[in-house]
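Every protein chain except one is present and positioned as in the full complex.
Chain lettering (A, B and C) follows the sequence in which the chains are written, and residue indices restart at 1 in each chain.
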């Protein structure tokens, strides 16, 4: 199969190598020509523009977008809509909001173009060596490219999830679960860290990865992290987030699902972005008001 | 009535004045002789030791302890046990754990001494001008001193709550509710503070105190606090805690009651004591491991 | 002043009486003619339609909408926009989302009509006897009707909060705080209820209302509720919500503010709507899978 790949960042470049290693062709475009050159070195075909990329593919075309969610995805799709012809298939492998994906599938369907929303998990290593992919959209379009998903995913690592939006929905919820699992592990290690015992965290993570109920890839990554920096002394505990956890929580609110653990995982991330909080000042001021408790002045 | 008062700190000194203003006599002792002298100036009788204080009271004696919970309460009680005689009444007006109060009541009852566990709310101003008191213990002992509680409390501001421990239990839960209310107010003001609007917090607290559903003494104190420092710029948001919120949560766990709001109120206090967290480092390290997300180095 | 009042439900009817009692005139419309008749009996003027209501007012008109947020507010505004003339003032006293209010103010401003977004707190009794009102919008328009707000609100109970949206934003956050306070109180009483003590909840609420740190209108209402049904035996613990708590949380997420207490207050409401949960089934199934722990079958 010949795949047009747009977006060659951390995930896209690894994906290009993955696709190429399965004897597919890759025609690749990125706003950074250096990234395009890297794919050319890896055996792919370079394109200087989306227009050139599309022109180099025969209908029915298969285009995989691996670009940041939001405005960039929107503008690439707008451009593609002008260039593609009925029967072509556009795959959005980024972390788009599932509501956008439903809308985009509807819009493209009006011109006969198929749109598959694909959640991709497994990090950069997965993108390179075997990803986990969750696919939503038209079932016939999926059938046309199923072989591609089978090739780039680990065994049993792809799932046609249903109608448009279901792929990105599944990825969104996956990330919500991921937030909760990460925070669970993190809280556990903090309870170890504040104790009187003198644990070797790398060894703890290792034993927890061998035979325990909580063995998991995230715990393996924890082991890796501690192997490099035994007490994570070099890091600050600032936890950024890229949106899917928030979307999961917002979706839960819309559906009236109680998801306290996902909520708290996200909120502790927000809290970590602050050196000090206004809410803390209010509570501190109140304790001083009624009890004369001393406050910490700046 | 003549009251022996042990402990003349922030709360005890205000209480002494309160009792004196209701035409009771106060014999007072504190480890700090300056505090004793202040009560003497206010019309009380000073004592140089607990022994002297007890000796100056006629049986059946009424002793009010207003000392820190824990070891100091325990040691004062141990000393009192040797000095008092059957029929005497000891009042613990501090923030003792209700389980200790149950044990102490049992221990003192063996020698015929009554023990009342009294939760006191209302802060320093309340201790001075009219407190809220919740009393547990022997009902006859309570009846003996009911007039005292009526005098020092605001109207309808004292309650005989039941058997030993119930007074401190009620105070403990009161503080748990207080934690939750304070955190609720504090979160609300932070949502105001991070918005694009330009609210005057003192005025907001004032309008919320007049006619709104959330009007409350805590909101009045919020208004006071903002009147002194419009944005609390002088404070750090470090929220200490003195134990009752933790006890409420521990009790809830023992009773298998879901108290998420009290739990989170306490945890945000603990979080505020930290500049950085180990859990944050773990999550940050994990995000870097699987996604190559950049970490913030120290 | 002569006020055109649209919407005569629980809040609107009480508000009509409140306005009338301050020697203003009220021209009133409601989709239910019975409600209109009640206002006529109270001294107001009835209108058979919005058109008739507007026709009966002289420019510059003052129209107060007290209708459900969302579609109904939108459709009433659409109709008013056709009927009103530059300089007229529309007041939305309902629980509209502040983002809608900002948009509506902009849209009406294009035709020279002023729009004030007014959060109203204090429940039905407040609407009748003295409300708490938070007003956003054009400051000149506010000045024109300030006397009305002063009259219908309790002393110090109205606040011009700033530009359009600020009134409803303040009310939204007020409700978020309210959720947290209510859940705090509720958790406290459950910790009492599961204990070995035998508390009289009405008396507990009363003593907490007199002199304690947590004295508040909500605690007074708690006292009232327990005075009618000592153990709330007649109620089911199903906690509905009408949107503002959810909006507060969604806004907090957008602003990256950690609001765990508001979040948990809302989630416990959602949880209360369920007899059983899918998440509970998953955990139960997992415990059975790894530990052979027995599951409860239906």
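For the reader, a short list of remarks on this structure follows.
In the analysis below, contacts are C-beta pairs under 8 Å (C-beta built on N, C-alpha and C of every residue); 3 or more make two chains touch, one makes a residue touch a chain.
Every value quoted in this text rests on a predicted model; they were computed, and no experiment measured them.
Considering the whole complex, the residue from A:110, A:198, A:233 or A:275 that touches the absent chain is A:198. Contact with the undisplayed chain is limited, among A:206, A:236 or A:293, to A:206. Summary of contacts with the chain left out: across C:8, C:65, C:154 or C:185, the touching residue is C:185. With the whole complex as reference, residues 213, 246, 249-250, 253, 256-260, 263-264, 266-268, 270-271, 273-274, 277, 279, 290 of subunit B touch the missing chain.
Residues of subunit A in touch with the missing chain: 121-123, 126, 130-134, 153-159, 161-163, 165-166, 169-170, 173-174, 176-181, 183-185, 187-188, 190-192, 194-195, 197-199, 203-204, 206-219, 248, 251-252, 255-262, 264-265, 267-268. Residue-level contact of subunit C with the missing chain is found at 10, 122-125, 182-183, 185-187, 189-190, 193-194, 217-218, 221-222, 224-225, 229, 232-240, 242, 260, 264, 268-269, 271-272, 275-293, 295-298.
To be clear about the criterion, only the chains that are shown with their structure count from here on.
In this assembly, the chain whose C-alpha centre lies farthest from subunit B is A. Rounded to whole angstrom, the centroid-to-centroid distance between subunit A and subunit B, based on C-alpha atoms, equals 48 Å. Those residues of subunit B in touch with two or more other chains are numbered 122-123, 183, 185, 187, 190, 194, 217-218, 260, 264, 268.
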